[in-house]
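For this depiction, one protein chain was excluded, whereas all remaining protein chains were kept in their positions.
Order of writing sets the labels: A, B, C, D and E. Residues in every chain begin at 1.
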Amino acid sequence: MRPSGRTPDQLRPVTIQRRFTKHAEGSVLVSFGDTQVIVTASVEASVPRFLKGQGQGWVTAEYGMLPRATGSRNQREAARGKQGGRTVEIGRLIGRSLRAAIDMKALGEHSITLDCDVIQADGGTRTASITGAYVALADAIQHMLDAKMIKQNPIKHAVAAVSVGVWNDTPVLDLDYAEDSTAETDLNVVMADNGGFIEIQGTAEGEPFQPKELTAMLDLASKGVAELCEIQKAVLNEEA
Amino acid sequence: MRPSGRTPDQLRPVTIQRRFTKHAEGSVLVSFGDTQVIVTASVEASVPRFLKGQGQGWVTAEYGMLPRATGSRNQREAARGKQGGRTVEIGRLIGRSLRAAIDMKALGEHSITLDCDVIQADGGTRTASITGAYVALADAIQHMLDAKMIKQNPIKHAVAAVSVGVWNDTPVLDLDYAEDSTAETDLNVVMADNGGFIEIQGTAEGEPFQPKELTAMLDLASKGVAELCEIQKAVLNEEA
Amino acid sequence: MRPSGRTPDQLRPVTIQRRFTKHAEGSVLVSFGDTQVIVTASVEASVPRFLKGQGQGWVTAEYGMLPRATGSRNQREAARGKQGGRTVEIGRLIGRSLRAAIDMKALGEHSITLDCDVIQADGGTRTASITGAYVALADAIQHMLDAKMIKQNPIKHAVAAVSVGVWNDTPVLDLDYAEDSTAETDLNVVMADNGGFIEIQGTAEGEPFQPKELTAMLDLASKGVAELCEIQKAVLNEEA
Amino acid sequence: MRPSGRTPDQLRPVTIQRRFTKHAEGSVLVSFGDTQVIVTASVEASVPRFLKGQGQGWVTAEYGMLPRATGSRNQREAARGKQGGRTVEIGRLIGRSLRAAIDMKALGEHSITLDCDVIQADGGTRTASITGAYVALADAIQHMLDAKMIKQNPIKHAVAAVSVGVWNDTPVLDLDYAEDSTAETDLNVVMADNGGFIEIQGTAEGEPFQPKELTAMLDLASKGVAELCEIQKAVLNEEA
Amino acid sequence: MRPSGRTPDQLRPVTIQRRFTKHAEGSVLVSFGDTQVIVTASVEASVPRFLKGQGQGWVTAEYGMLPRATGSRNQREAARGKQGGRTVEIGRLIGRSLRAAIDMKALGEHSITLDCDVIQADGGTRTASITGAYVALADAIQHMLDAKMIKQNPIKHAVAAVSVGVWNDTPVLDLDYAEDSTAETDLNVVMADNGGFIEIQGTAEGEPFQPKELTAMLDLASKGVAELCEIQKAVLNEEA
Partner (left out) sequence: MRPSGRTPDQLRPVTIQRRFTKHAEGSVLVSFGDTQVIVTASVEASVPRFLKGQGQGWVTAEYGMLPRATGSRNQREAARGKQGGRTVEIGRLIGRSLRAAIDMKALGEHSITLDCDVIQADGGTRTASITGAYVALADAIQHMLDAKMIKQNPIKHAVAAVSVGVWNDTPVLDLDYAEDSTAETDLNVVMADNGGFIEIQGTAEGEPFQPKELTAMLDLASKGVAELCEIQKAVLNEEA
């Protein structure tokens, strides 16, 4: 029995609230249970220097946590004068994951920045960020189409992410903090809605895990991402 | 006529939602119209080095903005590697304002950090932060009393803040962004609920302002803070 | 009786020595009693990026203290790798205050930087800085007129500043360190020579202060600034 | 045909030169073809603050590249004042991978830092670093045993790593730079010598990859790591 | 003929004004012609960590320039967030030079920090700093003796410094900016008053210099330092 009473293959309640703040071209509040992340998508009509003049766009991401998103307060990274390693690593993962969703040529010389700020953490902040970021990105793309900044939709496929792990010798889906902090293995899986893998990051916290466990975890992840993609689709189909 | 249709002495709709996040000892979402700030109060059983062994506590504050809280995206301060001057200045103002509310001896050797993170900006972020921070602070103090960390309530009086300014030759209360960006004079007033001043910060954006204008603005501010203190009181009287 | 033997409405001896260093377009050593600040005004034929091409100029300021300007040594900010919050806050105050003196259109696309470096601190370093900076600025403007960089004098009015406070239950003018460190209320007032307010920054160190005290302090400040403006005028009328 | 003429399941020539520098407790020069990394293992009789007094040790890693390890010069990170995101991400991966090899209780209150400095880069710097770091770590552990700093060997199993990818529609082992820069999919696999997985990090550079491709890549990785573990074992069996 | 009209072996007018600021244990304004440096000596009853418990003291130095000490304004190092290479290099030179004057055992577990801040630069700022720093140091030592912090005088010998160079094919003493910026060779010489060398730093700006030129320059330096030591002695003999 999982601490939350969920079955091994059960996601936490997932909600994605669109248009959460008014300034950004796309903006959501995404919740995976008690994990809550604000994601905004900001469009700029320029690209980073290394892409200038190549007729293509760019998607990037940054990740942050409010100091008291967690059980005890973390020092504010802006005050410390640098981002921690974990922050940098997660920001890069989110950026790569969302770049995979976009045809950069079709995006033209525009940049979209996805800012993922965790306001409450309870495990799975990176997978919630990616799942929510896709919706914010889709809204920002629609804004660009409406504003005639681009002519065709550059989205290749939806992207969602979930964590899976081995907890108490059982493969489980979407670990919350109580599970995450004691899991034997922790795997974050980013997938397209066509069932292909975009990113896999797995770590054995205790003993190395065996290929059979990996297969079981990847099956769970596929199931979970499929459900998340349905939620994304339903949310994006709502009236604006 | 003000851009928002308000009368000169009218506050924007103000709401303060308590227990907004689950980890902090005190936590609110405060809205002054479209300006929205998450404030958390974090309690620690220690004091900064310069106060060690003096049998007294400390209250401090930090301020931040999500990168897309504003009309165009600002670079993330953690990524830039330093806090901007405006950020530092506002954080210090909030800290001084809330320290004025507390009897540091009665707080004992505890620290309370108020983190004010603007998720949507539309003028008056520092006054919304201070007004919300008082509620988060009061909840954190109640938590400490309940947990028997302290024996007596160290709160001396409530604290709230509002901006006043001269806009279009008229003194007006609680400027929103449309007014703030074109105001001739901008004054932030922090007061106790007993009508005393805690902080006054006024800047003539255009011509120097005259003593008569100052008096008119301070009268408006007194009225506005009195209303804000009523809202704080009502919110704190709600069932937990 | 004040520690220095002054009457409540008495300034410390104030001197402003022009042409204190040879390289800067304007340069003074300003003393308010034992508080001594070197202020230089540096002219550049360019403006910050956010003003490019708008046909107007800019005035900015930076503040610093030599490490042993105070009773015990402070770590050098350049060695620590960042400016402290107080430094940033004061630099911004000085910049806003002096910008109020200048018609930016008449200044054309030029920048003037006011560097205020405290070599000896005894209370009131920010007000001494502002008062001295006006003289350095006026000299730099005269240099620009002489060099035909600008055609008309962009100075709108003189600017001076003084602190007032409530010390030992009495409103007093121009607090020195002995008073400042024990004052109940501390108010920095920046005014134009026409009697208008440019900046007011007041903090209740102990109990909130009442409107009546504020009025008494502002009256003292008006008297003090009027005397400082006379001193500025006399100094600027001296033979070059 | 691969650019290097290798078969799809063929590693580059791999060498690990022990005792490469004289000061460190363990030190190797590891080469995967033209990729060359100096790895040192440094032992300290203390642990990071978060582990103090818990009777266990710690293993951590840092990664760096000489500025001209690559085809064009990269700015020195020490001169830029911060480590890049890629550097941080790889350092954390190496640390996690080697921690998996060690029983922290058996290590006692000692820290071992693995410094991996790339002197020549040609693809696979992180997998070469991990594979070499295990040998440096084993030598440092032997040093500690010889010096009676610890009583029992805390090594649980050997650790090695290799990259696999899909290049030109074919799964290939141990990508060099020519392949890496054009691969469709890139997967870094860290394994124990018992065939268990420690870390899996895979990224679809172009299209999402399918479960079947993943299986093929993991099979190749298992074969490659087995060969690398043989090389480690042979090197460690050489006369000191 | 030198630009200043001096003979090749002639120092600029040198003045050292003691007790220039009131807080520091030693403090001078030293002028070598138009080069002016404020030097303070700050005493602390502690030593850096690497010297703790060894029964000896430490002398260190830091160097800085006000932003407009030079012909055009330099960005403030505290605002840039780091000290430039030249600043660091000169600070280290001053520190080594003054450490040579002191018997660290006799100083006991005390630290003295020499802060050298250039307020006006015209060549030779490092040699003026060292020459002035010795006087500030001597005053700080006298303060420690008077306060019974130490029992015996730890000064081993006086220290002074001067630059010499080859300008216009002629060896010259104490280069000012006009000479320094066009000199073929530039040599900074720090000596004890017993005629021994403490530091020699010479750079060929154009062609390498020959041993014969070196000898001529060192002779000039010896003459110059002897004069500087006389000036130091005269200043230190003045009534307090």
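Here, a residue touches a chain if its C-beta (ideal position, glycine included) is under 8 Å from a C-beta of that chain, and two chains touch if they have at least 3 such contacts.
Just so we're clear, the structure is a prediction, and the values are computed from it rather than from any experiment.
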item	value
Neighbouring shown chains of the undisplayed chain, as defined at the top	D, E
Residue of A:R12, A:R68, A:K82 or A:R96 in touch with the missing chain, whole complex considered	A:K82
Touch criterion as defined above, residue of D:T70, D:N153, D:T182 or D:T215 at the omitted chain	D:T70
Given D:I38, D:V59, D:L98 or D:L220, the one touching the chain that is not displayed	D:I38
On chain E, residues whose C-beta touches the chain left out of the figure	82, 85-86, 88-89, 91-92, 96, 100, 157, 187, 191-192, 194-204, 207-211, 214, 218
Missing-chain contacts mapped onto chain D	21-24, 27, 34, 36, 38, 40, 42, 44, 62, 64, 66-73, 76-83, 87, 113, 115, 117, 119-121
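The rule is simple: only the chains that are shown with their structure count from here on.
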item	value
Least hop count linking chain D to chain E through chains in contact	4
Taking each chain's C-alpha mean as its centre, the one farthest from chain A	E
Chain pair equivalent in interface to A-D, over half of contacts matched, among B-C, C-E or A-B	B-C
For chain C paired with chain E, centre-to-centre distance based on mean C-alpha positions, whole Å	33
Inter-chain centre distance, chain B versus chain E - centres from mean C-alpha coordinates, in Å	50
Junction residues of chain B, two or more chains touched	81-82
Graph class of chain-chain contacts, one of line, ring, star, complete, other	line
Interchain pairs in contact, sorted by label	A-B, A-D, B-C, C-E
